[in-house]
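What follows is a single structure, written as structure tokens, with notes after it.
Here the complex is missing a single protein chain, while all its other protein chains stay put.
Moving on, here comes subunit A:
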Amino acid sequence: MAAQLLRVKAPDGRQAAASARTLGLTAAKTMREAFADVPRFLRLKLALLGGAFRRSPWQVVGLVIASLYGIGMMALLVGGLVAARFVPDVTSVRSIVIVVGAAVTTGFLLLPLVFGVDDTLDPRKFALFGIPTDRLAVGLAAGSILSVPAIVLAVCALATVVTWSHGFWLAVLALISAVLATATSVLAARVATAAAGFLLDTRRARELTGVVGVLLVVLISPLVLSLSNVDWGARGFSIMTVLADILRWSPMGAAWAVPADTAVGRGGAAALELLIAIAMLAALWLAWRALVAHMLVTPSRSGEVKTYAGLGWFSVMPATPWGAVAARSLSYWGRDARYWVSLVMIPVIPIIILTAFAVVHAIPGTYPALLPLPIMVLFLGWAAHNDVAYDGTAIWLHVVAGTTGLADRIGRLVPLLFIGIPLIVVGTAVSVYFYGDAHVALALVGVTVCELFVGLGLSSVTSTLTPYPVPKPGDSPFAQPQSVGAAAAVVQGFSLVVIIVLSAPAIVFGVLGVFVDPAWFVSSLWAGLVVGALALVGGVVGGAAIFNRRGPQMLDAAVKAA
């Protein structure tokens, strides 16, 4: 296109008028050509979405439930936006729309970066079709409108037209802004996804995205904390107004602010915001087009390869089958980001709990100090309930080598014991320090040991009996497995409930000890230790027997999930 422009512009003044006409024609033709493939890409995206419904019945049920949920949310949002039309306090509506709109657009930009979305319309997949870059860029951007979040966003953005329908021209302006805001969000998501897919192409980087995401959650929790300390009833709207006045100048909020500021009579500011919004969209388009052009000629990269000396955990653990499985599990817990997701959440739990209690002041005194540790251990004990699935099809080695179920089951539990026992010791000490009564340590140990052991025993059974699909090795920990059935939710829920039910005696005795008579603490300890030990031994022995019989079935499940 640039070459054409140069060629047309080259003649001198005499032909200026003619060349200007030619230029206009050329531009129109280029535009037409660029949009030529749009229907095709829309059909492709529809077919991809439809493909999701051609899977197992359970997945379709899940999708239908998700869709109903999405439609319900959308109806609520649209209803709210339409109702806002009749709220007399236009200033407050303005603030809320700007702040929420800016947050949504930012979300479209950031979420793909954090979660490393699996991109069905990755430009690189079209590299071999020889489609001109402009047509491809337009087509792929158009195709991405046909996704659930984008459709919800588009409908809500259109609903803001009703919100601002205080006059005909204001509604027209709102319509233009809605289109701008939707296009900006969708294109921002495209650019972010492409950049994520392109910059984070190596295995290691892919694995890190999820961890970065969790760290982000941890990092913004102070912000959430400070926001949650605000007395929203009294000062909420003034804070929203302050935020809105900042965000309306940001590229993310500008498009949402145009009709809002016009409605409250700030026409000059609105004009400037419109310029910012258009400039943002143009910049995103240029970035998107450049990314597509670059990605088409840059297939994929391979990361730097790290070398390790020695045998690592294998030289620490005994050279027996169970020791080998334990060393392998420990190496994986250390190297594979998919395992970290379940661990990284564990230190976040006490922060969230204590924050929540600090905010609402629901429980008086030092009682909250007793809550985090049992909940952390509950999730730790639960973390291995699908352990075999994380091996993927590599489980063939255990089947072929005739690994006994006992060696496999015990080996897989070692990492959790390595984490769990120090956690219980340190956690009990810290909890007792903040609670202020050393006797409670008995109950804490009873409850947490019970939870951990029941969890490990249960994991020994569920991981061989009911493996469900997880992200494949090397994928982002948050990548959607190819097929997730309702089985996953059932197994997850069931195993949590069983851990809690079997730990109930220890928990109940512990609670009685706190509120009725400290003598109950001893009962709690014994109840926890006995139930935990029985569950652990029973689970490991039972799981081992199942493992011995189910080798081929486990491999079959792994092959189907891959």
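Everything below uses one rule, namely that a residue touches a chain if its C-beta (ideal position, glycine included) is under 8 Å from a C-beta of that chain, and two chains touch if they have at least 3 such contacts; residues count from 1.
Basically, contacts and distances are computed from a predicted model.
Of the names listed as "Aldehyde:ferredoxin oxidoreductase", "Alcohol dehydrogenase", "ABC transporter domain-containing protein" or "Alpha/beta fold hydrolase", the one that matches the UniProt record for the absent chain is "ABC transporter domain-containing protein". In the complete complex, the residue from A:70, A:474, A:518 or A:538 that touches the missing chain is A:474. In the complete assembly, the contact with the undisplayed chain comes from A:327, out of A:247, A:270 or A:327.
Among A:31, A:46, A:61 or A:397, the one in contact with the hidden chain is A:397.
Which of A:312, A:518 or A:538 touches the hidden chain is settled by the complete complex: it is A:312.
When the omitted chain is restored, the residue from A:29, A:43, A:294 or A:335 that touches it is A:335.
On the side of subunit A, the interface with the absent chain consists of residues 203, 303, 305-312, 314, 319-321, 323-325, 327-328, 331-332, 335-336, 391-394, 396-404, 473-474, 551-552, 555-556, 559, 562, using the contact rule stated above.
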